[in-house]
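Take a look at the structure below.
One chain of protein is taken out of this complex; the other chains stay put.
Labels run A and B following the written order; every chain starts at residue 1.
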Amino acid sequence: MDGGVFANLMNGFSVALQPSVLAYAFAGCVIGTLVGMLPGLGPLAGISLLLPATFGLNPIVAIVLLAGVYYGAMYGGSTTSILMRIPGEAASVMTCIDGYAMTQRGRAGPALAIAAIGSFVAGTLSVVALMFLAPTLASFALRFGPPEYTGLLLMGLFVLAYMSGGSMLKTLAMAAVGLLLGMIGIDAMSGYTRFSYGVIELADGIGIVPVAVGLFGLSEILLTAGQQTPPAIQRPTLRQLIPSLEEMKLAIGPISRGSVIGFLIGIIPGSAHIISSFVAYGIERRMSKHPERFGRGAIEGVAGPESANNAAATGAFVPMLALGIPTGPITAVMLAAIMVHGISPGPMLITQQPDLFWGFVASMYVGNVVLLVLNLPLVGLFVNLLRIPYSYLYPAILCFCILGVYSVSNSVVDVWIMLGMGAFGYVLRKTGFEPAPIALGLILSPMLELSVRQSLAMSGGSYGIFFDRPIAITMFVGAGVLILLGLKPLLFKSKDWREKVGLEDHV
Amino acid sequence: MTRILIGALLALAALHVHAQDAYPSRPITLIVPFPPGGVADITARPTAVALEKALKQPVVIANRPGAGGAVGNSLVANAKPDGYTLLMALSSISVIPEADKLFDRKPAYTLDQVIPIALISADPTILVVHPSLPAKSFKEFLALAKSKSGQMSYSTSGIYGALHMPMEMFLHAANLKMRAVHTNGGGPAITILLGGHVEMTVGGPAAVASHVKAGRLRPIVGWGAKRHEAFPQVPTFKEMGYDIEYYIWAGMFAPRGTPEPVMKTLRDAVRKAVDDPEFKSMMVKIDSPIQYLDAPEFAKYWAADAKRLAEAVKAVGRVEDQK
Partner (left out) sequence: MSGTGIQPIGGTARGLRSDVVAGLVLMVIASVVGWQNRAYPVGNLAEPGPGYMPLMIAAALGVFGLLIALRARTSPLFNAVDWSEGRRGIVMLIACAVAVFALERIGYRLSMIALLVFMLGVVERKRATPTLIVAFGFSFLSYYLFASLLKVQLPRGPWGL
């Protein structure tokens, strides 16, 4: 296959650049961006909604359209996070922290632009990696069983130590609240329904979208709308829309690191790709010379997570294309889309359907370009939303949140959860607690609990399973190092930045 | 102003009531208790299209996922029995009330709250093992499983799930012990088997076919009454002397109390729908064999299936009670 990569790719481009296919890629990106902007409707919903419409199309067009929706939705989620502090899906929770802080400082334009550029670079780099490394990486990804997963998730959990700007004790307490929320619902290993109190919708557990929209978006509205003086209307000039040279320089590192981290986490089967943006944020904060800027509008805090989540999105295609196994719900729907056209996905896809595979790869390049071309001009349009007086804007945002959260699974219970979380988030912010660890805890706890118990079921209760597998032990050593790094300021009382800026005068 | 508005609304309401004579006179909602893209959903979509042609009214699909299907199932079970809210359920519909009983939960719905319209598709499951396992045939497999009792592990789509029940039926019948590694879906169950983290799983033919062709999984035995078309070389449990059968099926239901004439219209419409060539080609593409049974036969089939499943659930019991 190696010798023919370029010939095959050219062949793929000849498919993807046909005007009709291009038009579908474009339509997909537009629809995806729209869907992604609605909080709650992420890439999964976008693809699922459009799936029936693709039944009548030819397979290549169908897959190109859906891939466009996928990319568009991944990007669209960042728009509402940056402009309104509403994370449309789990992946943009981290973006909304520094992205919205930039908006408040009048730098919404650069934040959106960097998000678009970061997504483009990460997407393109990941497609290159996918093209050359798919089969190798896929068999590596399969070696991630429950024990390896446990190690990975523990690493994700310890990234928390660096995530928040406040007291580490409060961060841990909020993480514990998030982990507890994640315990609600049917326990996959025993069938018990925990803490659902007879509400059958709760048997599935609490979704991340209602919680994130409530904690971040709704709490922000509650906090801002009631103020005596409404936030000033912003009238950005053209110049303020474009990232400054300094901002560009600051973003290069986070974008490239984010791409690599995102891609590597993305190829692992399961839902771990969600943590890629959290990990990228934690790492950027660790690497930064001025970590105190994070949470107050650091461009790195937008560039890193946004690149990581886009790279992870592409990485997720590796096992799907190379092995025909869905790595998560999104790829599962994509597989269903291919199957409907009578193409059996799986290891033979590349050899049996070269047109489809290479057309798909080429259309991913095309999709990334289309998305960039589409979104950079839109930055100007979106930023103009901030010209609307806040007293008109926030009731509409409220409705938008209700609409979005309801449509996740057509459930009113989700909207109730969002309202409750909004009130909770308001109280938290009043008392100096940060909501981000709750979101991470909620995402991690069902996965972590399941993988620990799956591992123990595999080994018949022996903890040796975590230590006699090379990848797992590497992960655990990594997690151990992270704990030590996190404990360092406690143990050595050294010149940690937290103390320097007076953020943490206790603990 | 208000008075005019209320008047207009009342007039509209009156119109609305008046229009309810010949069934169907307005769009029908087909509830799919799973998210889009799953077996129930991709069976429901072509069915809805074909039903529209037969009923001359739009058939709208509404996905109401949650709690392994319990949310959507109970929605239809408690809906107004007017024929405008129908259900496309999977075999799991019979398991959920049994599991509720097991845990003393208030049942989300009971089976007698719905009545069958027709069975649309049914597919027997297949036992697949990782190719590193030395067993090539069922005999070798059984010998291996006996010698390593309690040592081998299998992955499932979730406890009491569609890929857990058939395995339990077999283990119960063969008096074997294995470790169950529950995951949260059919996809993850196959993924961890492909990685060699467990020894075997139960799979739907469509889900495992391509992996079997590529030599990444080895089929051992099937749960069908006769051999599966896609796997003619794979024997069935019946051939091997075990009286166990298991199918993943999709069927349509209506709330109990739906008037007889409405039921007749629906049954006729489904009969026409499954004969629709477009429907047939769609079902072939998604590897889902049409297994049409009209209400009376389906009711019998369903009763037998529900009994088998109830027994299997009881045999599994609560996990901690087994110890």
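Everything below uses one rule, namely that contacts are C-beta pairs under 8 Å (C-beta built on N, C-alpha and C of every residue); 3 or more make two chains touch, one makes a residue touch a chain.
Remember, predicted model here, so these are calculated numbers, not experimental data.
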item	value
Sole residue of A:Arg105, A:Arg194 or A:Arg387 that reaches the chain not shown, by the stated touch rule	A:Arg194
Given A:Leu9, A:Leu57 or A:Leu223, the one touching the chain that is not displayed	A:Leu223
Candidates A:Leu9, A:Leu398 or A:Ile471 - the one touching the absent chain	A:Leu398
On chain A, residues whose C-beta touches the chain left out of the figure	31, 34-35, 38, 41, 45, 49, 52-53, 167, 169-170, 172-173, 176-177, 179-180, 183, 187, 189-190, 192, 194-195, 221-228, 391-392, 394-396, 398-400, 402-403, 406-407, 410, 412, 415-416, 419, 422-423, 426, 430-433, 445, 449, 452-453, 456, 461-463, 502, 505-507
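Keep this in mind: only the chains that are shown with their structure count from here on.
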item	value
Whole-Å gap separating chain A and chain B, where each centre is the average of the chain's CA atoms	32
In the complex, chain B residues that touch chain A	35-38, 42, 45, 61-68, 70-71, 74, 99, 102-103, 105-106, 108, 150-151, 153, 158-160, 179-185, 187-188, 190-192, 194-198, 206, 209-211, 213-214, 216, 282, 284-287, 318-320
Chain B-touching residues of chain A, taken from the complex the two chains share	47-49, 51-52, 55, 142-146, 186, 188-193, 198, 200-201, 203-204, 269-270, 319, 323-327, 329, 332-333, 336-337, 339-342, 344-348, 409-411, 450, 454, 457-458, 460
